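One structure is given below, represented as structure tokens, and several questions about it will come after.
Just one protein chain is left out here, and the rest sit where they should.
Labels for the chains are A and B, by order of writing; each one numbers its residues from 1.
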Amino acid sequence: MSHKKSYTLAEIAKRLDLKLVGDESCEIHALGTLSNAVSGQLSFLSNSSYIDQLADCQASAVILSEELAGRWSGNALIAANPYVAFAHATALFAPGNEVDAGVHPSALVAEDVQLDPSATVAAGAIIESGTRIAASAFIGPGCFVGADCIIGEASRLTANVTLYHGTVLGRQVVIHSGSVIGADGFGYAFDGKQSVKIHQLGAVRIGDEVEIGAGTTIDRGAIDDTVIGQGVKIDNQVQIGHNCHIGEHSVICGCVAIAGSARIGKYCVLGGASGVVGHLNIADGVQVSAMSLVDREITEPGVYSSGTGFMRTSQWKRSTVRFRQLDEMARKLKELEKRTDTKSTD
Amino acid sequence: MSHKKSYTLAEIAKRLDLKLVGDESCEIHALGTLSNAVSGQLSFLSNSSYIDQLADCQASAVILSEELAGRWSGNALIAANPYVAFAHATALFAPGNEVDAGVHPSALVAEDVQLDPSATVAAGAIIESGTRIAASAFIGPGCFVGADCIIGEASRLTANVTLYHGTVLGRQVVIHSGSVIGADGFGYAFDGKQSVKIHQLGAVRIGDEVEIGAGTTIDRGAIDDTVIGQGVKIDNQVQIGHNCHIGEHSVICGCVAIAGSARIGKYCVLGGASGVVGHLNIADGVQVSAMSLVDREITEPGVYSSGTGFMRTSQWKRSTVRFRQLDEMARKLKELEKRTDTKSTD
Partner (left out) sequence: MSHKKSYTLAEIAKRLDLKLVGDESCEIHALGTLSNAVSGQLSFLSNSSYIDQLADCQASAVILSEELAGRWSGNALIAANPYVAFAHATALFAPGNEVDAGVHPSALVAEDVQLDPSATVAAGAIIESGTRIAASAFIGPGCFVGADCIIGEASRLTANVTLYHGTVLGRQVVIHSGSVIGADGFGYAFDGKQSVKIHQLGAVRIGDEVEIGAGTTIDRGAIDDTVIGQGVKIDNQVQIGHNCHIGEHSVICGCVAIAGSARIGKYCVLGGASGVVGHLNIADGVQVSAMSLVDREITEPGVYSSGTGFMRTSQWKRSTVRFRQLDEMARKLKELEKRTDTKSTD
């Protein structure tokens, strides 16, 4: 794996469609943060609170905005949105997928699998009957792809991903290691003595350009499907229950737990380790802060939270005792107000 | 994998032991929800709040109760508990395990493994020495089963499950992909400078008819065993620490974290992402709401919670500031009461 790459600043400016100020022939072979970059590296300033770091920055060039360009005397790439430009720059230095297309001899692909010749099935992967794999798709080492799945063009499963039967991935989907898509939803009917399994007959459908982190689980639907909208980004160790719908371009941070049949709108952001109880609707454009529990419907965009905030345990213990007494306190307060009101009007 | 199945309504009524009202020969080839079902599908009404959906329901037949049967003029299956009847119906349409019994050529099974001829070891699975696998058991693709495990009759590991050495599964246990049973419990003795590992010498024992979701971890005991009771249902991404005991037929929802040596009673329900601290006992029949932390023993059945509830972040910030001042507020309130009492008695 040799992914060392090098570009002149002019090449980078051209590829990212940015204005170049300074030495066009300057050779860039890596990216670096403002504080750690060394010569030969390209850095970026996207947040003006880091502007003081420009003074000592050793990078050979910096991506920054027109407004702040005057603060940097070195080579510069001028961007309307330096953070987005930086994101595009990272793609230039990312290691490519250097495995040759085709099926590794140790992989096991069922006879009737429809496999595009430009797709790759890596070592030890297992693909079951009826599955279709489109052009330029990559099935990583040790992956299991169950029967009747559809893997869209240029989608990529890294090592040790599991797709249950009937999972459908759109184009350019990325799924990281350890994730499990399409396991049975958690459904039982209690008959008074024990839990009777509700076999999960739906599937999981994942839209184009979705990325799913490591160790994430998305369950198949009970009868209808679980649906992840186009452009959704899901971090590690997220759990999405059966029959959920996640709206397009929403962002689900690490360790979020979404119970079954929840419907999350478009362009939402669920903060790390937050939770959503089942059968709730959340409007478009909602942001939920870290470790909050959404236990009611949200009909309007905005920022929402739960939790007590953080403190020394000694203080916290006193507050939690009082939390249990809150209703009593509120009623006493009301009575006191009445009593003093009466007196005031004496 | 061809799991398309079709039944007459009479066949379904007979198999589920339900009373049939209407056309016995009506052909059913799938299940559907009241709102989405089309012709040829069987639906169900288990919750009277959905009764209005009957009017427009396109299903060819509906499972419902005697009381509500008058509200539906089409074909019906009458059930004492329609939800349980529906659960049984799902089994009729679930895809079967169509892999042939026996050991796939790519699987690696140690020589001394006792493997029933009706059991299946799928592609790429690895079974280590001393393990016993009972009749009709299924070890899925890519699974690892360590040494000296016991897999009970008709138990089923889906793809990419890991069992550490000495794990014991009862009959009809199901474990979903990515789950890890029997990894070392988290035990260290701090010697003043560093953490000294306590090697985990116990194992994990799982009772009959337990189902375990995807990405769940259950640690082996330190000295004695971790024990999961018969009929327990565990969702995805649950963590169960070493030496826990989970009572029969309890239900553990997704992302629950149970610390070491906790004892959960029978027929409990731990809501999604709730937590239980270590060495606690929880009585039979306890229900814990989503994302609550059980930090004290629970000796009586009932419903328990923690957390602040959910609100706009602007309001939440003000409340959290006051939460820190709660004890002070309570003391001031008391003093005010005293003061006004004194005056009242003036």
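Convention: a residue touches a chain if its C-beta (ideal position, glycine included) is under 8 Å from a C-beta of that chain, and two chains touch if they have at least 3 such contacts.
Remember, it's a predicted structure, so these values are computed and weren't measured experimentally.
Participant: I'm checking contacts with the chain that's been left out. Which of A:S136, A:Q237 or A:Q287 qualifies?
Facilitator: Only one listed residue reaches the unshown chain, and that is A:Q237.
Participant: Decide which residue listed in B:S35, B:Q114 or B:Q315 touches the omitted chain of the complex.
Facilitator: B:Q315
Participant: Where the complex has a chain not shown, which of A:D52, A:E66 or A:E337 is the residue touching it?
Facilitator: Looking across A:D52, A:E66 or A:E337, the contact with the absent chain belongs to A:E337.
Participant: Quick one: which of B:A30, B:A69 or B:A147 touches the chain that's been left out?
Facilitator: That would be B:A147, which touches the missing chain.
Participant: In the complete assembly, which of A:D23, A:D116, A:D191 or A:E211 touches the absent chain?
Facilitator: Result: among the candidates, A:E211 touches the missing chain.
Participant: Counting contacts across the full complex, list the positions on chain B that touch the omitted chain.
Facilitator: 108, 124, 126, 128-130, 142, 144, 146-148, 160, 162, 164-165, 178-180, 183-184, 186-191, 193-201, 215, 217, 219, 222-224, 237, 239, 241, 255, 257, 259, 275, 277, 289, 292-296, 302-309, 311, 315, 318-319, 321-323, 325-326, 329, 332-333, 336, 339-340, 343
Participant: Footprint of the hidden chain on chain A, which residues?
Facilitator: 1, 30-33, 36, 46, 81, 83-84, 86-88, 90-91, 93-95, 106, 123-124, 140-142, 158-160, 176-178, 209, 211, 213-215, 231, 233, 235-237, 249, 251, 253-255, 272-273, 290-291, 307-314, 316-317, 320-321, 323-324, 326-327, 329-330, 333, 336-337, 340, 343-344
Quick note on the criterion: only the chains that are shown with their structure count from here on.
Participant: Approximately how many whole Å separate the CA-defined centres of chain A and chain B?
Facilitator: Distance between chain centres, rounded to whole Å: 25 Å.
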